[in-house]
Structures are given as C-alpha cells and as structure tokens.
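Quick one: the structure is below, and I'll ask about it shortly.
All protein chains of the complex are present and in place, except for one that has been dropped.
When the chains are written out, they are named A, B and C in that same order, and each has its own residue count from 1.
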Amino acid sequence: MAEKVTGLEIEPSMKVMDLVKSMENCGLQATQVGRAAKIISKMKGKGTVRILTFTTNLVTSGMRELFAKLCREKKVDVIITSIGSVEEDVMKCSSSFELCSFDEDDVKLHKAGKNRVGNMIIANKNYERLEKTLMSFFEKEYSKQVKLGRLLAPNEIISDLGLELNDKDSFVYWAARNKIPVFCPAPTDGAFGLQMYFFKQRRPEFGIDVTGDLRPLGRIILDADKTAGIILGGGVAKHHAIGANLLRDGFDMAIYICTGTPYDGSLSGARVNEAKSWGKIKENADTVHVEADASIVFPMLATILLE
Amino acid sequence: MAEKVTGLEIEPSMKVMDLVKSMENCGLQATQVGRAAKIISKMKGKGTVRILTFTTNLVTSGMRELFAKLCREKKVDVIITSIGSVEEDVMKCSSSFELCSFDEDDVKLHKAGKNRVGNMIIANKNYERLEKTLMSFFEKEYSKQVKLGRLLAPNEIISDLGLELNDKDSFVYWAARNKIPVFCPAPTDGAFGLQMYFFKQRRPEFGIDVTGDLRPLGRIILDADKTAGIILGGGVAKHHAIGANLLRDGFDMAIYICTGTPYDGSLSGARVNEAKSWGKIKENADTVHVEADASIVFPMLATILLE
Amino acid sequence: MAEKVTGLEIEPSMKVMDLVKSMENCGLQATQVGRAAKIISKMKGKGTVRILTFTTNLVTSGMRELFAKLCREKKVDVIITSIGSVEEDVMKCSSSFELCSFDEDDVKLHKAGKNRVGNMIIANKNYERLEKTLMSFFEKEYSKQVKLGRLLAPNEIISDLGLELNDKDSFVYWAARNKIPVFCPAPTDGAFGLQMYFFKQRRPEFGIDVTGDLRPLGRIILDADKTAGIILGGGVAKHHAIGANLLRDGFDMAIYICTGTPYDGSLSGARVNEAKSWGKIKENADTVHVEADASIVFPMLATILLE
Partner (left out) sequence: MAEKVTGLEIEPSMKVMDLVKSMENCGLQATQVGRAAKIISKMKGKGTVRILTFTTNLVTSGMRELFAKLCREKKVDVIITSIGSVEEDVMKCSSSFELCSFDEDDVKLHKAGKNRVGNMIIANKNYERLEKTLMSFFEKEYSKQVKLGRLLAPNEIISDLGLELNDKDSFVYWAARNKIPVFCPAPTDGAFGLQMYFFKQRRPEFGIDVTGDLRPLGRIILDADKTAGIILGGGVAKHHAIGANLLRDGFDMAIYICTGTPYDGSLSGARVNEAKSWGKIKENADTVHVEADASIVFPMLATILLE
C-alpha cells in the first residue's frame, strides 16, 4: 500500500536528525532528503566502500571542514574531486576566504585583487602564497619522479601534499593520514595547472600520468562488498565515480545532491535513473536525487553519517 | 571588515536551530539560509505584521500542518495564497494524500483516478467529497450574498469555510478562528472554480467580488508599524504580497525561498532586489533570497519562528 | 523503429522555419523545439480552438507585438493571462520601455523612478499615465455596472478597454476587435488592482465578479472540436487553461515552453505528463515540453503558426 503524505511536526528545539527523518513523508524535495537520510544510514554497513565526490565551490565554502571531519572519523573511504578542491584546501591552511553577496561589482573586485566564487571571495594573496608552496612541492615531486623513473599519478601527488600540511581542518591532511585516496581526473585544471605550466618552463620533463589513478580506483571498486556514492554537485568528479562503478555493474546505493536540470542532457544534471541505463548504478540500487544546493542539504545528512 | 567563511561544525545530535545559525558563515546557499534565520528572528518584534505566502503544492505536502501550527500559535498575521491551497487543506480534513515518485507513468495514474503533484498523489475520491462539501457551502454563501445584497470577497468566503471545518491540522481552520485573513487573488482557479462553474448553472447570480480583498489587505498594510514577508515559492501570491506593500513604500523585511531563475524576467524567479527597484520592498530592508525548495528550508527556519 | 539522431545542417542564409524543422532529430531541447513545431502545424486545423497563455514579462518584452500580430491575423482564439499583461500592453500604446542588464543596482533604479523586470525597465511616468487612463476607464465601467445591475467579468472589462485603445501593436486592441476573449483569473493583481483600490475609495460599490469568466470560457471549451494549448511560462494563466480543459477531459494537443523545474512540485514547472494524470490534457494528446525562455523559442515557432 502506498505511503501517505504526513504533516511535519516542527518543534523549536528539535534535532536535525529528527527533522531529517520526519521529512520522508512530507512530499516534495523534503521527501527526497528523508529518503537520502535512510540511504546514508545503510552506507554504514561493514564492507561498504563510501565514495564521496564534490565540486570545488564546496571546498571554497565552510563544507571543507565537514569533509575534513568525515576523513578524520573515517566516514568516507574514497574521494573524487576537482583539483580546485585540493588547492583551496591548501590555501585555507594558512588563511581565510571572505563572504560577499552574489551580486558584487566584479570589475571593482578585480581591481581590488579579489576573486569571486558565488557569494565568497578568495583574495589574490592566497594565490601568491599557494604559488610558493606549490613551487617547492613540485620540486620535491620532480625528484620523486626522477627517482622512481616514472610519472606520478594524481592520487599520489595529492597524498604527498597532504602529508606536508599541518591543519586539522584540512580534508587533504586527513585523507593522507587516514589513507583515504583522493582521485582527481583533471589535475592540471585550476591554479595547480597554472603553476605547473610555470614550473615546467624550468623542468620540462615533469609531468603527471593521469592514467595512474585508474588501477587503484579500479581495485577498490572491484574489491568492495558494496559501493555507495555520495555525489555532491556535478562535473567530472561525479562522472568519474559512476563511470568507475561500471567495473562492478554499478553502485549498490547512491545519493545525488545537485542543482542541475536533467533536461539539457548534461551529466551534471542527470538523475540516478539515467545512470541505471548505463549500469553505472545497479538496477535495484537504493538511490535518490535531491535537487538542492549541497551546502544546505548535506550538513543535515552528515548528522546521520557521523552518528 | 568583511566576514570570513568559517567551517561548519556538524555534530550528530545538534539542534536544527544551531545548524541554521551556524550556516550563516558557510557561504553558498547555506549562508542565505543563515541570513534568513536572522531576518526571521527580527520578524518577531511587536507591531510587525508577518505576511506569509505559499503556492498550492506546499499544502499538498506535509507543510500544511506546519502552516496550521503557525496560524494556531499566531506566528503569522496574514496569508496570501492560491485557492488550491484552500481546497486541498479542506480535502485533507477528511482524507490523506499519497506519496509517489516524480517519474510515475501519468497515463496509468489517470486510468487509476490518481492525480499527481510532483511526488504526491491526490485520488479522485478526494475531489468527489470536496464537490459535495462545496456545493452545500456555496448554497450558504449564496444566501449570505442575497442577505447582504452584495457579492462576497475571497477572504470572507475562506473565513466562512474555515469556521465550518473541524480539523486542528488545518490552516484554514486556525486562520478563521484566530482572525488571520487568507487573501486569494484568483479564487476561481482550481477545483473551487470548477465547482463554482457547476453551481452557477443553478444560481447564475452567485459571484465573488475579488476587489473586496483590496481594502482589508490595504488597511492592514497601512496600519502596520512594520511589514515582514515570508514568500514561499512564486506565483500570484508572491506578487500580490509585494504589490500590496507599494502602499507603504515596501516591505520592511522579507525572505524569499524559491526555485525559479531570475534570468527569464518572471516574477516567480525575481529576487528581492528587483522588488526594491519598484518600491515593493524598501531600499534598506533586511532581505534575503534562498534558492531552494521551500519544503527543505522553511521547516528549518520555522524552528526560529516558533521559538 | 526508433528514429535516429541526425546532424544539424546549418547554412548562413537558412530560414527559421527550416531550422526549426531540422531540429527535430538533433536530440536535447532542439528536438523538443522541432516536436513543438510539428504540433503547432496541427493546431491550424479547422475546429481547433487555440488557447494562448503567457505571463506578464513577455508583454514587457518585444513579444507583445508578436501576440498582437497573432490576434490581428486570428491565429489564436482565446487568451488567458495575468492582468499585468493587460496594463503593460496599455502603457506601451503611448510609450516605450527600456533595455538594461539583469544586474542593475536596483536601489539606484528606485531612486531614479525606474522599475525593473529582468533586463527591462518601466519608468514611473508610464504608471502615472496609466493611472489617469484607468481612473476614467473605471468610471465608465462603473456606469456600465450600474446600468446592467451586475458586476462585470474580467473578460468584459478587458474587451471594453481594448476598444478604447488605438495602437495596432496592441494585443488587447486586436483581441477586442477580433472577438478573441482575454480571460484573467486574477484581475486585481498588479497596477490594475492598485488603481482599483484607490478608485473604490470614491466608488466602494464598484467591483469585479471574477466568476463571470467561467461560463464563457467553459462554453468555448465544450463547443470546440479540439482544443490546443500554447502555454508560455507558468503561473495562474497556465493552470487556468489546463484546469478549464477538465470540462472536456483535457487538451487535445499542447505545448509548454517554460523554465521551471518539475522537481519542486509547482504547477509552473510541471510537465505535460503531470497534466495527463489529471485529465487536463488527454492521455493520447500530442504534447511537448520545451525547457527554455519563451522569448527565444516562441518567435521561432511563430513562423509556423503565421505561415
């Protein structure tokens, strides 16, 4: 028998966890949040490999510290993200970003050396400091490349970088220490790539073998009893996670939280169902799509994951 | 000095209220939610008239009971909505709606007598019962029209209807009892209009003078020390609320929670700023736009309003 | 057998009509546009009543003159819209609106007496002129009300107003002259309502019986061999059109062009399929949803309608 729509009972002092659970029978996106909470609960079973993906803007935001906590408490097992996430996590180890509105005068910001990401600002000085960090880091990685006689893979470089950090609010720091691999299918995008462009003028042989991420990611996915996806936003991180699960005929469970529309046929806006046609998510997998900004919804769901 | 983006600190047992407050410095839409919470706090001052608007789908959902609670506890002072909200509230007094997915086979649903609203279903039997209720209710209102020698206004009809209800989870019930006017600029849309079409075959003189809502709404807005808008979704309810505030050069504070884009120039997607150009919101008003499904965000904010 | 995705062949001097037709096999929203063109062709059959709905912002834009042309050439049979469409059409009879960007400083605009709608501006002087027009027009309508001994319906008032206009680029002008009824389920919203509020301080008995639109709209829909919907944007106009077609078990064909998401359960974002569950569109109707701003897509499709 079909489940009924039931009224929300809101109390001023209620807990997030209780709100989230009660949303399941509310209808609309509240129901999707409630269903996501249920799936998150199931992700905590032994043998389930939890793959978390996110876009860079979430690291620009205060979600970074939540990702760090999830890595510190080993609530996720694999991270796939864009390189911007890594570089901004590093910048935040020694500085802060600012809040602004979504409607700033961007020409004025540019003249002031302020780079905008939605309603947040990263000042140029952050990039200047990053430049120095990366230049000396690349030199070390270049030595390692020479010593090993092969190019490094993105996950190796990110892990090496994480071991150099000293900030307990950094997800790269905790991922490295807790052996949570951070895969990155496009490591030359972002400031990381720009600095590498300059570094290569001195060391033209320095490179990154992006195919080096394939085998370790493949092994984890093949070895898992179950795989569970927590897909925040779209982009190459999302596709890489679901694509890799083709090796085992799809994720066993997955939640998507993003804002894109499925009606432009983009991967970023695609729903869980589309992935089932491909075998990137199993036909009978537990899945839900929440159409929302992850910065609103994922903190709510994280209370379940951290429980 | 600019405020900093700060990391979210998520604890499994944290309260909704604390999460909402901590979101303010997170960036992205989380910041918008945090700012909305602050504005909601200010709405509780004496002399502030709180105008709540919502679209019908929110009453289809379990938000209806939250609206009822806000009316029961007198946390809002005026409601503006579409007539669908009223008729579905009435239907729920004697029945329930069902949950489904967003991807149902709608032809199959039609054959089964099931009407879909997003991921919810209203069975035909609800409308059959409503038909009977409305036919006898319209007869009474017709007598009242004859006695008064004038057509009734939407807010009068809705109040009369509310007084006939007997369900403590109904917002129409509580609004009527607590003298919270429910204005409705398009009372013939929806099933209400359809039944009126049939009723008028018997009583062609029966009518609704939609201009009768203007003066009572105008008086409330002119008499208020301050006006505060809680605008959930778009549509005619949203525009009616901000338009009426032209009489006092605009809302003193307002939060919008909706999903539409401002880039199609529609009123439904328009941001608070656009309303400032019109004087529908004051230039220096406290405002925020949250781009989200209200069923996720408003329950969180309601913890502040109910406090 | 399934149709194939075929490549677009773009030539610099190609006609709109040819582009639109070739889009059908392109995939993505281009396919939706091509399918809409095919349905539009079928709308031209004898006995088919074409119901056009649109939101106010489209009349703010240069689409107004296209709507006027469709009325002049009798390519549509019924219009359902918001009252803002009517008042802005009237304002444009004696003035123009301005272009701007979507990112103006709205406080500055307000100080300059400029009201923004997306990337367009309506100067205050337009409203001042409208005020005078409406005050004398309402006086006439009030006399008519007194003479007839009953309140007028929105479609009557709009027709009377159209007969007073003298601008061949006005859709209200042509609709009145060509007996194309303009139904308006919320006639007190917008500046029209605000002026009525002031007018009623002098003439408190003046009113509008919004139920007066029901019977003429019902008759047209019941008498039609077929009904065809061209639904531009969402809002109350959209719902009123599909709701009225319940009387005949639904539209026989319909195209929706709008930007909203179906995942918030709003009527504005709802797809044609949802309407099929209700019987607002027939189960086997020819339908398509184009997810786009109507100002881009409808001009393309209008070449087919005007052919």
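The rule we apply is simple: contacts are C-beta pairs under 8 Å (C-beta built on N, C-alpha and C of every residue); 3 or more make two chains touch, one makes a residue touch a chain.
Since the model is a prediction, treat every value here as computed from it, not as a measurement.
Contact with the undisplayed chain is limited, among C:T53, C:S85, C:T188 or C:N273, to C:N273. Only one of the listed residues, A:D18, A:E98, A:E164 or A:E274, touches the absent chain: A:E274. Residues touching the missing chain, restricted to chain C, are 2-17, 19, 23, 25-33, 57-58, 60-66, 68-69, 96-100, 103, 117-121, 169, 273, 291-293, 295-297, 299-300, 302-304, 306-307 (touch as defined at the top). Although one chain is hidden here, its contacts on chain B can still be listed: residues 27-29, 103, 261, 263-265, 291.
In the full complex, the hidden chain is touched by chain A at residues 55-57, 60-61, 82, 84, 102, 104, 106-107, 109-111, 114-120, 150-151, 185-190, 193-194, 196-197, 200, 205-215, 218, 233-236, 239-240, 243, 246-247, 259-270, 273-274, 276-279, 283, 293-295.
Going forward, only the chains that are shown with their structure count from here on.
When the CA atoms of chain A are superposed on chain C, the rotation angle comes to 180 degrees (nearest 5).
Ranking every chain by how far its Cα centroid lies from the centroid of chain B, the top place goes to A.
Centres computed as Cα averages put chain B at a distance of 24 Å from chain C. Chain A and chain C, compared by their mean Cα positions, are separated by 44 Å.
A straight line joining the Cα centres of chain A and chain B is 36 Å long.
Looking at chain C, one finds that residues 261, 263-265 touch two or more other chains.
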